[in-house]
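Here you go, one structure.
A single protein chain has been removed from this complex, and every other one stays in its place.
This part shows chain A:
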């Protein structure tokens, strides 16, 4: 228990160091004087910019050796002092606060939707392995896995907004706007989880304890719900850990596509505009989101499967 929490903490530290180091290098590789850029970002371009830049240089210690500057950079990162955006000039933390909420909502609703779709299909496929539902599920999973999220998103947009006119293609505010991006991610996630669920249900359905539950006369619903589901859920939950990657990457893509104002969208914008403090802040937050999801999945797996707790 403590071991894996420590490992996740280590991962979070690595995320900070990788993101910090890349952005530190990026800040110094870009053409132009870093102090001048920061001054321009903070105070806007005016006549006394050179003077302001000199002040910034002294304040941030940009004249000191690189190694000291790098440690300082990491230090401020750990204190969550993310600096100011080079484009808007406002503190990065401010902008991230709003966007993080939007992204978390999107990711959570996508996960919830996928759990409504994937495991249910998987359950029915697995109970009658080789049957019609199983084959349909297999074909569906293969097709949905081969469609990149942005193509899937565009298709949903074309069908539900352009042809049918049911849902708005972009924007933010009400659940209606969130439905299409969340559905895009959910279908991709469900394509994977439905097959994992199917395999584990099929394995459970063959197990002796499952047959015994039937022989002793339990009704079918109790057999499936009590003896089947919990055992079958373990691989699905631990597989969700692998899906954390898909979810975080998907959030970046889908947000940009649907103009949904989350951190993924902000990251892509910052990359295009080369707004390094924003790149660093958004990348750090998305990386940490990835670690948090993975940790939650670890905890859930332990709760479902006490055997893991004993071996860990």
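Just so we're on the same page, a contact is a pair of C-beta atoms (placed from the backbone, for glycine too) under 8 Å apart; a residue touches a chain by one contact, two chains touch by 3 or more; residues count from 1.
Just so it is clear, contacts and distances are computed from a predicted model.
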Record-based protein name (UniProt) of the chain missing from this complex, from "Aspartyl/glutamyl-tRNA(Asn/Gln) amidotransferase subunit C", "Spore maturation protein", "ATP phosphoribosyltransferase" or "Putative oligopeptide transport system permease protein OppC2": "Putative oligopeptide transport system permease protein OppC2"
Residue, one of A:179, A:192 or A:232, that touches the chain absent here: A:192
Options A:6, A:78, A:116 or A:245, residue touching the unrepresented chain: A:245
Sole residue of A:80, A:142, A:211 or A:225 that reaches the chain not shown, by the stated touch rule: A:142
Absent-chain interface as seen on chain A, which is shown: 11, 14-15, 17-19, 22-23, 26, 29, 138, 141-143, 145-151, 154-155, 158, 162, 192, 195-196, 199, 242, 244-246, 248-249, 252-253, 256-257, 267-268, 270-272, 274, 276, 279, 283, 286-287, 290-291
